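Inspection log for the structure reproduced underneath, given as structure tokens.
Every protein chain except one is present and positioned as in the full complex.
Showing chain A:
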Amino acid sequence: SVLAATCVKKQELLQELFSELCACLSPPSSSSKPASLSEELKLAVIQALHTLMHSAYGDVILSLYQPSTLPLLGFAVSLLLGLAEQEKAKEIKVSALKCLQVLVLQCDCQGHRHLDEDEAQQCGDLFASFLPGISITLSRVITGDIKQGHKTTVAAIRLFYLIVGLVMADAQLARIPKTKEKLPVEQSRISELMVHRGPDWSKSTAEKLSLLLRKMVEVTSVHPHWKVRLELVELVHHLLRNCSQSLVDSFSHLLKALVGLVNDENSEVRSRCNEVLQGIAEQGIVAQNRALADVLSENLHSLATALPRLMSSQDDTGKGSTLSLLLGYLKLLGPKINIVLNSVSHLHRLSKALMQVLELDVTDVKIVEDRRWGCEGACGAAGSLQHGVQKGRGQKKYFRFFTEEKVFQLLQQVCRVLGYYGNLYLLVDHFLGLYGESGAYRKQAAMVLNELIVGAAGVGVDVLQEREVSPNMDDLKGSIVTILDEYTDQANWYLVTSIDAEEIGPPPAGQPSGLAARPGGVRGSVLLPPPEPHVTARAMNSNIWQICIQLEGVGCFAAVLGKEFRLLLLSALYPVLEKAGDNTLLIRETALGTLVDMCEACSYDSLQGLINENSDYLVNGISLSLRQPAHQPRASQVLDTMLRHSDASLLPLVEDVIQDVLSALDQSHHDQASTFLRVLHSVMTALVRWFGSSCGREHRHGQAAERPSGTLSQGRPVVTRQEVERFFLDYVRQKRMAEGDLPDAGDEVADEVPPLAQPEPNSPDTEGETPLPSHAQLAKGVMERCIHLLSDGDLRVRLRVLDVLELCVTALQPHGNHLLPMAHRVWPALVTRLISDDPLAVLRAFKVLCTLAQKCGDFLRQRFSKDVLPKLTSSLLSQAPASARAGPVYSHTLAFKLQLAVLQGLGSLCEELDMGESDLNKVADACLIYLSAKQPVKLQEAAQSVFLHLMHVDPDSTWLLLNEVCCPHRYEPPHVSLRPVRLGGMGRQRNE
């Protein structure tokens, strides 16, 4: 403790004190263990030694490092080493190591005089003789029991690299003369102890050190304490900086450790590691040092070879570290990567490893099954879609060899770094080769290609040093065009992804019976049971994924090229839109994601903008594809997608091509009609949607009129008082109007009149001779085709036609002058459907009829009462006993649904068509039996709604009729409840 305050200036004093202190620690003579002393003493002595070294004055201390004092120094070193290794107490160990550190003049603390080169050299020479002892002991300490505590290990590591760094420093070794200098004779004994650090010595030492380092690295890189790992990073850093030539053999281990620690869980280690790597890369140690590059590429090669095996055997963390190792090598190699890539075997190994690792799991059958059932009902999704896909960035993929997202991200980075540094042409060429080589590699190769391009553009790639030359846009574009061509090649783009009959070809005949039994087939397209699946689900799944990956690739390319991609839209947009209309959910969503990417890249503000601005390209594609029967379904998909995602402003642009569709339909064979019907359906849906404001008003009104009756009948079997009251109030009003007694504006009765009682305004017939707007013209054109197709042999086609027809009627509604003649022409065919067809078709046709009635009003009255009504009533009558007898299962049958639909529609139909009395009677008669309690409840409700409507048309006779039947049944309650209302409300009715 006194020593700390003093300053030792005298050389002799220092030596004396030093030897004295050492003697304190030294064992009594013979035994090699310094065991006999107490721990406190040892600690005190070590600290004293430590202090002594610190308090020794500048030059004086150097006197200790003369060859002549070598034995003394050696003694001290071995003593301290012994303490560090064998002592139990952590404190002693640590302080011994610290002291040793001071002893070799590498103390951390400030205030030491910096050694100049010669002095350092001299010390280096001196310490070289201790190196074997120190390094072996230290490595033993480092690799020793973990229980010794991290501090000891850290101190040992530090000491190790400091001393090794000093002795093996490149700068010092370079200055060592070839021959050992002759020392004065009197020192010859000592000089025997001195080591000459010639090339031979350094080589053999490096070999030995390499062994030690390897062992140390292995142990410490997985050391649980982060400080140890941090110190390891420092070790690598120090050695790489100072001994990059002398210790070249050890570098593979050192770098491996360093690279592996890049993804350490501790952020400090990570950042320091990154710093060090950055430093290494920046100094160009690797780039300039051929030997190091060789080491790295050798490591890379062996790692690539082992990668598939490791990936299949390790757990996810292990895989992660393996891959980060791979990534680290690539990053370190930096621009030198091309040396590796130019070697065929390297490239081969690497790519094969990637191919195997990236293998996808394609056993999930759900992807194949997950598809859009028909195209109806999806129009509402168009709006929400923009938000849905926004930044979905690729579908989650399932890999065979790993599940963790992090692993995939690492692989992505690997590919990107390759693309960033590597020769793009070479890589693209190679992976395209793999892509074409075998179906097994195709998906992976596509994935790699996508990432390569992303990396080459420098997007989302994390690198240590800038590349020398960034590739110019033309090269990038050239590569992209090549890949794009390959992707969208027919053989790679049109893969079998479904066994959907609709896509494969015309369905086999003789299916209607099967269809009728299918309960879900009322709405939505009915899919036939799949024919012999000659493509396995696995293969289809694989195909789906391939398409998705390719689509994602297109999105990447767009993002990379930015506005430049606009030029490629000519070829790329059409295929993508084609897929956006695909039936497989996954493909569709991926394609939509790609479209969003394209939008962003080409700076269109919306999907709609993208489609509208480039509609000429699309229209061209569609029109050309329509000419070939095999491509027609796809062309219709594209058109479908376009319509779905755009608005009315698109119409002038696609009008042309819709005409093409119509003419293609005219020329095509009947078996292709279903394809076209899909398009027609989407066209009409779009038209109704776009121009709905002009033609939908009344339509909505009509629905509004239906709704209250619907809710009413569903809610309770009893007519509510309010309803009845309203009805009668309305009745009074109408009566007054009929008598010429028009109510004033302020009439309170009029205020209460609900909208449902308002008379249906007639379709405006004021259209005159004004030319038909284009959308109506199209609707008319479509309707005309529908007439021909109504009698198609295939049930599915007929059903679809009826759907389209309904939409046509809605679209044409404001143009009565055109609608009525069309209705006239449609009528015969429609009647046939209504009277003698499959129940499914009848059902649909009846719906069309209702719509038509809404639009055409009394135009249909005559025809309806003559052609359809008798048949309807008679079928209702004949079906009634069956439904009355039937059990609960009956409500799932088609017959029931038909009855229900007819009953539900008939009422409003009568009202809208303003039927004559005899017809009303017929209707009433037919419906009356459905009021029976034996009938299923739903039918009863529907029948009630009929009567409600009938009341609107002709309240008196309806009332009379109902009264005649009412008494004995359970149906009394409604009428009982009616009566007081009637009495209280209006006396007039009562009088009758």
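Odds and ends about this structure:
Here is the rule we use: contacts are C-beta pairs under 8 Å (C-beta built on N, C-alpha and C of every residue); 3 or more make two chains touch, one makes a residue touch a chain; residues count from 1.
Just so it is clear, contacts and distances are computed from a predicted model.
Its UniProt record calls the unshown chain "Guanine nucleotide-binding protein subunit beta-like 1", which is the correct pick from "Translin-associated protein X", "Sorbitol dehydrogenase", "Guanine nucleotide-binding protein subunit beta-like 1" or "glutathione transferase". Of the listed positions A:Val619, A:Leu687 or A:Val868, the one in contact with the omitted chain in the full complex is A:Val619. For the chain left out of this panel, the touching residue among A:Leu426, A:Val496 or A:Leu570 is A:Leu570.
Looking at A:Ser603, A:Gln628 or A:Ser918, the residue that reaches the missing chain in the full complex is A:Gln628. Taking the complete complex into account, residues 567, 570, 616-617, 619-620, 623-624, 627-628, 656, 663 of chain A touch the chain not shown.
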